[in-house]
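Below, a portion of the complex is reproduced, with chain positions unchanged.
To keep things simple, chains are lettered A, B and C as they appear, and every chain counts its residues starting from 1.
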Amino acid sequence: MATIKLWTDEEAAIVPAVKTVFEDIRATRKSDFVNNFWRALANQPRLLERTWSSVKQVMMESGVLDPLTKELVYIAVSTVNSCSYCVHSHTAAARAKGLSDEQYAEFLAVVGMAEETNSLANSMQIPVDREFLIG
Amino acid sequence: MATIKLWTDEEAAIVPAVKTVFEDIRATRKSDFVNNFWRALANQPRLLERTWSSVKQVMMESGVLDPLTKELVYIAVSTVNSCSYCVHSHTAAARAKGLSDEQYAEFLAVVGMAEETNSLANSMQIPVDREFLIG
Amino acid sequence: MATIKLWTDEEAAIVPAVKTVFEDIRATRKSDFVNNFWRALANQPRLLERTWSSVKQVMMESGVLDPLTKELVYIAVSTVNSCSYCVHSHTAAARAKGLSDEQYAEFLAVVGMAEETNSLANSMQIPVDREFLIG
């Protein structure tokens, strides 16, 4: 159903740049599973390398936001973008990082509330209060 | 610049339904400041009441997501929707709830990364892996 | 603030294709006012002609939807697209076609409700019920 080929492990093994990223995905995640997103990006090794490198830096390095918060932000973006693949993969990732049913329920309520108030603000073209401006 | 009138406190004082919500906003937030969003919604008292009631339930009741996480999810939605008012007001709210510069920097990186990978998944129409499906 | 020049009446008078459309806008609307949208499109006369012709056919010809309903659909689209110009111009048009404050309040509530439920359906990736499919 994709617009491009999804690379099998056999095909990935032949191209060193792809092989290296697939191995790093497996080592980093401690799992043999390489999901379709990376198998699709394998068609363009440089994009594959840069994207994986960025995802590792942004999503996996320890920082000042906890991993679950990052996943929730990711799903929120994916929901508004109506990206079915992204919603599925990052909801799975969030569950793997401990998202409980209660947290998911609250998260859904926040996204829905944000959408509703966004549309109200956009349709009424409400001017930004001075109190919210910087500098 | 709005498509409707923004209600002053004097005008709000005359309509009981609006007066009650404005007073509850002030009491709940322990601040005299009522931002333009509510002054615009005052044109439709029922929508004002239902929206304020929902926002209180979703954003302010203690639950299983911390208040700052909720604000970050809110800003993420507002960014994708390109809702200038919402981005401004909820970024201010997030700062008031303790968002540090470092956390904001990480948050921006996550939103940007999500957008980039969303577009890659959407443009290649990548099929959802079976591993991500429920049931 | 535009990315292109907005044509004055003097400039429009020199290019026959633009002059003709501006005159038709004035005659059709029975008003001397030509709004900035058409002054921007004047930079590309063929696009100006095709767009004005389509808008006249879609929005102004009498059909089976009343003119106010069409404007509400238009504003709904513009709100989701976060198109400030479009929200302003079509909210003004809707008011000129009789939109009351009560109707506008109900409309805002419907758009907000649609956004909220849209995000819930998108985030949970709810499968379409067989009952909703055609054929």
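As a convention for this text, a residue touches a chain if its C-beta (ideal position, glycine included) is under 8 Å from a C-beta of that chain, and two chains touch if they have at least 3 such contacts.
From a predicted model like this one, the values you see are computed outputs, not experimental measurements.
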Overall number of sequence copies in the complex as this file defines it, 3 displayed: 6
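Here, only the chains that are shown with their structure count from here on.
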Homomeric contact chain B-chain C: same or different residue positions, threshold half: different
Where chain A and chain B are represented by their mean Cα positions, the distance between them in whole Å: 21
Separation of chain A from chain C, taking each centre as the mean of its C-alpha atoms, in whole Å: 34
Centre-to-centre distance between chain C and chain B (centres being mean Cα positions), rounded to whole Å: 27
Multi-chain contact residues (two or more partners), chain C: 80, 82, 87-88, 91, 108, 112, 119
List of chain B residues in touch with chain C within their complex: 3-4, 43-44, 46-47, 50-51, 77, 81-83
Of chain A, residues touching chain C in the complex: 75, 79-80, 82, 84, 87-88, 91, 108, 111-120, 122-125
Interface residues, chain B side, partner chain A - complex: 1-4, 6, 33, 35-37, 40-41, 47, 51, 54-55, 57-59, 63-65, 69-70, 72-74, 76-81, 83-86, 88-92, 100, 102-103, 106-107, 109-111, 113-129, 131-133
